[in-house]
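With one protein chain withheld, the remaining protein chains of the complex are depicted in position.
Right after this comes chain A.
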Amino acid sequence: MDQVLEILIAVFLVIGGVFGLVGSFGLIKLNDAMSRLHAPTKATTLGVGGVLIASMLHAYAHEGHLSWHELLITLFLFLTAPITANFIAKAHIHRHETPDSLPVAGEDLKWATHDIAPEKQKSDSAPTDRS
């Protein structure tokens, strides 16, 4: 039982380390800003998740009960990684893209960060100097 737990901890540590390394390497390897966004937010978060699971199992092996702090950190990271990615992508769209350089935005007329919808534009006719 102890041997199985030890192997499991080692496997989770190695998986987490490899994912973390891949995420950080993708940050310098990928050459487009928007594809560069994928590597850290997905791979590195998964790597940290693996390390945290290993830490949980380690606490179980040594003290006999699972510790839930790690799960809290994992949940927090998994919740906040997409939010930060969304914020950075939004900032990138605003700084480097124009509405013409972006692909077609489905059934909406424009991308949501770029413009408010046309009917809304008509209703509040007060000119806004900040766009």
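Just so we're on the same page, a residue touches a chain if its C-beta (ideal position, glycine included) is under 8 Å from a C-beta of that chain, and two chains touch if they have at least 3 such contacts; residues count from 1.
We adopt the following convention: contacts and distances are computed from a predicted model.
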In UniProt, the chain not displayed here, chosen among "K+/H+ antiporter subunit F", "Transport permease protein", "Protocatechuate 4,5-dioxygenase alpha chain" or "histidine kinase", goes by "K+/H+ antiporter subunit F"
Contacts from chain A to the absent chain lie at residues 6-7, 9-11, 13-14, 16-18, 20-21, 23-25, 27-28, 33, 36-37, 40-41, 44-45, 47-48, 51-52, 54-55, 58-59, 62, 67, 69-70, 72-73, 76-77, 80-81, 83-84, 87-88, 90-92, 94-96
